[in-house]
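To start, I am sharing the structure in question, which I have written as structure tokens.
One protein chain omitted, others in place.
Entry: chain A
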Amino acid sequence: MEPKPNILTVSGLRVEFDNHVILEDIGFEVARDDTLAIIGPNGAGKSVLFRALLGLVPFTGKVEWADDAKIGYVPQKLAVAKDLPLTVNDFFHFKEKKQAKIYEIIRSVGFLEEAKHLHNDKRVLQTRLGDLSGGELQRVLIAYALLGKPNVLLFDEPTSGIDVSGEETIYDLIHKLQAEEDLTIIFISHELQVVNHYANSVLCLNKEKICFGPPIEVVNKDNLAKLYGEEVHLHKHNDGLNSHKHEEKNNHG
């Protein structure tokens, strides 16, 4: 038997909660080793799509992962209390027994380079999960997803709640991961610049599929107007993209 060329094939995907249709007729493919970005306004169903891909919410339609797909999931955030008596090291031990592996992974997400910083690799392992900064937590979550060598990484908004310098670190890291052999990356993003920079293909989502294809072909004025509303300019930073006015315009679409 020939191996499937795609690591993920989705067709006719539909998700509804309490008779509200969240996603309808979604179909796309992800080739092995590719990087797919999912973009769309707030409330477009991006996170719900992720949850469906992971099998966390009920759906109809098809979500077919390749037989050898091993998924690492990086959630947007964790709802942990600040005083939860759980260190980063405890957290990693949920998935990995060998301490050496944990050191290796924590260094691979860039904690070693900051040895002069207060939280270097060893310190960060002894920090409580609730005491990490947004950027640190994001990297810890990436490291956690990387434990056990997945060949697919799902990132839900890698840079939400992180300051600009932290954002750069995260995207550098994603860029580094792209160089890895056999690692497919699927990420949700608000930022068009990032999408153009890193993704091989883009899925524009607003309850239904607005566009799908390589960024150069599909990220154009028409599609963005359909996605976010009329006034979006392609090369502008995305601050204005998610205003509620735009969402309302698209809700019936």
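Criterion: a residue touches a chain if its C-beta (ideal position, glycine included) is under 8 Å from a C-beta of that chain, and two chains touch if they have at least 3 such contacts; residues count from 1.
The criterion applied here is as follows: contacts and distances are computed from a predicted model.
*Asks:* If you had to name the missing chain as UniProt does, which of "Protocatechuate 3,4-dioxygenase", "Thioredoxin family protein", "High-affinity zinc uptake system membrane protein ZnuB" or "Histidine kinase" would it be?
*Replies:* The record names the chain that does not appear here as "High-affinity zinc uptake system membrane protein ZnuB".
*Asks:* Considering the whole complex, which of A:E16, A:E64 or A:D90 touches the chain not shown?
*Replies:* Only one listed residue reaches the unshown chain, and that is A:D90.
*Asks:* Touching the absent chain in the whole complex: find that residue among A:I71, A:I102, A:V124 or A:V194.
*Replies:* Residue touching the absent chain, from the options given: A:I71.
*Asks:* Which is it among A:I7, A:L129, A:I162 or A:L183 that touches the chain not included here?
*Replies:* Of the candidates A:I7, A:L129, A:I162 or A:L183, A:L129 is in touch with the missing chain.
*Asks:* For chain A, which residues lie in contact with the unshown chain of the complex?
*Replies:* With respect to the unshown chain, the touching residues of chain A are 51, 54-56, 71, 73, 75, 78-80, 83-87, 89-91, 93-95, 126, 128-129, 144.
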